[in-house]
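Just one protein chain is left out here, and the rest sit where they should.
Each chain carries a letter (A, B and C) given by its place in the written order, and its residues are counted from 1.
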């Protein structure tokens, strides 16, 4: 059993603390929200841990993670180890590793997949960093990952940054998978040839080529709301899809499906599209085609 | 100077009659609307023409054109010639040609481009059918097409169906061109780096690689409404784009740009997207991500 | 236990006979290949079955299926039942049902998913037709479908045609899913940030959002050939993807992911692209950009 500091007890971090404790590890958690926090500050967290310390950072990517790691770089000492389990962009990892290495502190980047189900099912883990650091943190990874062979839920993807890179691509794929199911669902709904659309989707769960965990979640959603009409077709994106597409561009890799999935999200958030106003205007100009005027 | 019967005096046919008369041809026009019609019926139109007759059909594609040609097949006689100048699907042309050929009546399919500007600028023409029929109708084609070399505004594209096929592909390309300008316009509007977007687009009219007639129309539209915000981003499609994509599928030709342009129009007409409701539902299921609920 | 005639003992039909017999049903199979066939002709097959007969057709979609069903319409009699389990286009089903109904023969269309794994895992089934016919064939469906709750591997999708429609959309989704994984794989390969790409993909099998049966198959393929470089990137398509896209067009449903997946297959089969020759020619024309000339 090992001791772990855990910064960030939101939806993901809170559940991870539960799962780690259930596995017998000692977890000291810190969060801005005192109701869930075990200590009053990051400084207290560091003090509560025996050196050499291991601290898992599970806060939002970008500025919050950068600030947390900067604070840890101040507080920790030679021989400690920081693991960034958030959705940081892989380009941040190298800077964090260098910042910490200057004080002799190790760094691992860990892509974590599984969402709210991870507490129960375990989390898929993709880790970047030095082999010795990976081995040191392995009891934690083993507790977090799903049961079954380690290689089916955990990968040491490469050196620093490789874990978040793998997670980024994982999420890019996820965008494409979700959009594929979504297009099929919309076509079934629109064509009205299939009379019981939720029953068909439910029946895809066993034996078919398209069976997957996402499909099971779609079945759950349809069980609750068979036409999904309690929802609006408004979808946020959280960075990884954009970064995947940027990386596809940087590497001259065609990514028509991932880009289409991302653009569908962008479009879902537009009340009105300047592009389509331009097309409407052009059709009106050359063909005298009717346009919809904004109501006065 | 030749004599022509013209069935259909809508936006296109009315202007074509004007242009043909201005060129010195004799045109007898029929339309359901008595205010613009020269005669009271298709039968009267046929009676008013000297055999061998030449009749141009300029009515909406699909059922209206099929009915008009069936009626003409009844009324016309051996040696007459029918020209379908509407946006018929090329697969209709062969049936029409056979129907008419059974009575010794010739048939040409003519794709006509140019919209409301054709009266003044002339119409781009793509014609399918027999060489002798094309030669017979050439005085009409020469009057309708723009000034300049015949080969720059008129093509005998091939046998029956080839004219409408060429027009179909022309319109598919047109969808792609419009969407390309539209995406650029939206990006310029969204990024707010360029301060005077209409001025930049106006400046693309001379010297640049993107100069085109569509660009000139976009400049006109922006002159009238600099942010195009009197319009809604709602765009119809009229068949040729769909048929182009079907033909791309039939011929295993990748058509990512033309399909993207068509799908953007479909999406522009959706109040809400079932597909994006499905994506929202999935994100909520696995990640507990917030969704927008339909207001009660 | 029921008796079933089975026409077509190829990759799918052969395995289905095995699975049905293992479940205790009596199957009389016919195939053009005498090495696998139980009888010498369809006529003999029909004679070998006790009325009222039930015959499953499992031959290639299109002409072979149409011919088989026409032959069965001749040979069968009032009260018999034909099930088309192939990948027929849903528009064929209504014609087949009418042809058979004229002689009092019932018809079901059954979309069958699962590929070569179905023998062991069971087949996902989507069925269209009358409720009484579905109930009559249920022992067969129950033997073919995977173990577990019936509703997770079988759906009565609606009236005639609905089964193949559901299967068509299933396959359209499948195209999108495969392309999403494929784009992610190519990006990981190209970027070389992740050092052990197969290890990362293997680790996605448990706990992650992208886990699926297709992912497991990708892991199998990478186990055999870690860079997949024994293969050429040449991919056929077999109809359902095209039909899904046609139906999306017919129903004005945006399908950017499914179309992108289909077009990627088209492009994979081109030695050279006329479209890209046109783009190269244009760049050369306006910018003097170098082009690759075909070697003399």
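Please note the rule applied: contacts are C-beta pairs under 8 Å (C-beta built on N, C-alpha and C of every residue); 3 or more make two chains touch, one makes a residue touch a chain.
As the structure is a computational prediction, the values presented were derived from the model and not from experiment.
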item	value
Chains in view that touch the one left out, judged over the entire complex	A, B, C
Hidden partner chain, touching residue among B:8, B:29, B:85 or B:115	B:115
Contact partner of the left-out chain, one of B:125, B:221 or B:279	B:125
Missing-chain contacts mapped onto chain A	209, 242, 245-246, 249-250, 252-256, 259-260, 262-264, 266-267, 269-270, 273, 275, 286
In chain C, positions touching the absent partner	11, 114-117, 178-179, 181-183, 185-186, 189-190, 214, 217-218, 220-221, 225, 227-236, 256, 264-265, 267-268, 272-294
Where the unshown chain meets chain B, residue by residue	90, 113-115, 118, 121-126, 145-148, 151-159, 161-162, 165-166, 169-177, 179-181, 183-184, 186-188, 190-191, 193-196, 199-200, 202-215, 244, 247-248, 250-258, 260-261, 263-264
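FYI, only the chains that are shown with their structure count from here on.
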item	value
Most widely separated chain from chain A, with each centre as the mean of CA atoms	B
When chain B is superposed on chain C by its C-alpha atoms, the rotation angle in degrees, nearest 5	180
Between chain A and chain B, centroid-to-centroid distance (C-alpha), Å	47
Between chain C and chain B, distance of the C-alpha-averaged centres to the nearest whole Å	38
Chain C, residues touching no fewer than two other chains	209, 250, 252-256, 260, 263-264
